[in-house]
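Dropping the structure in here first, questions after.
Yeah, one chain of the complex is gone here, protein chain that is, but the others are all in their spots.
Up next, chain A:
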Amino acid sequence: MALLDVCGISGWLKENGFNSKAASVDKVNHFSFAARTPEFAVPVGVDPGTFLKPLTDSEDGVNGVKIKLDHGTTTLAFKFQHGVMVAVDSRASAGSYISTQMFKKVIEINPYLLGTMSGSAADCVYWERLLAKECRIYKLRNKERISVSAASKLLGNMVVGYRGMGLSMGTMICGWDKKGPGLYYVDDRGVRLSGNMFSTGSGSSYAYGVMDSGYRYELSVPEAYDLAQRAIFHATHRDAYSGGTVNMYHMQETGWIKVSQEDVGELYHRFADEKK
């Protein structure tokens, strides 16, 4: 543009990659599934990854400043013959302070898709709500519900652009689509895995222990409910950063149902009574 040329800035703009490379006809359109639209402006000049790495990864941080993100939570999901079980705790912690015991760690994207959240609450809530928006737009454009693999791929593609910039998100996308029940683990590094059983968060090891010892694909529905509930309960019992209530969902062919929301204190007494 003429004014930029007169000021002598246009040369500098070109050097630093500010010229619009793509003509307007070829710009990102609604077929790119939000993969290429940058959600956040990233500061010019400094590579955010290298800037943040010493702050988050090293022991002492930089000049005593450290960004330490705790992943206080336990979530789990597993596939079995009657669909997918999803169970989460509901404690949100900031360090050793419990912010709330009633946090919703499962986002209901649509009647056939659920997303769990672990890691930084803000990151999870933001990106999964963005995913829900993309899923709704997909349904409007294509007149059919998005598949679980596509939804998880979208989420993975959205966050991989911010890899190394301090996001913290570990989520499981569960759903039922034309291909049957689907379960994917997606995290902030862009890892996307399909599987039969996942557990995330600080209490995941405890949950895995209980789940692995009781899991069979041929579980009946009440057995699966019991296994999922027990796994979360035992994790909340031993992990300081998990607690509150156990929220359980069952993904069936006709969509998900919320099975139960039980306080872990009451579960403790119920399981203790069983032993007697």
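Methods note: a contact is a pair of C-beta atoms (placed from the backbone, for glycine too) under 8 Å apart; a residue touches a chain by one contact, two chains touch by 3 or more; residues count from 1.
To be clear about the criterion, contacts and distances are computed from a predicted model.
**Q** The chain dropped from view, which UniProt name applies: "MICOS complex subunit MIC10", "Myotubularin related protein 7b", "Proteasome subunit alpha type" or "tRNA-guanosine(34) queuine transglycosylase"?
**A** "Proteasome subunit alpha type"
**Q** Using the definition of touch stated at the top, determine which of A:Ala92, A:Ala150, A:Cys174 or A:Met211 touches the missing chain.
**A** In the full complex, the listed residue that touches the missing chain is A:Ala150.
**Q** Which of these, A:Asn142, A:Ser220 or A:Gln261, touches the one chain of the complex that we don't see?
**A** The missing chain is touched by A:Asn142.
**Q** State which residues belonging to chain A touch the missing partner chain.
**A** On the chain A side, contact with the omitted chain comes from 1, 4, 10, 13, 19-20, 23-25, 29, 31-33, 35, 142, 146-147, 149-150, 153-154, 157.
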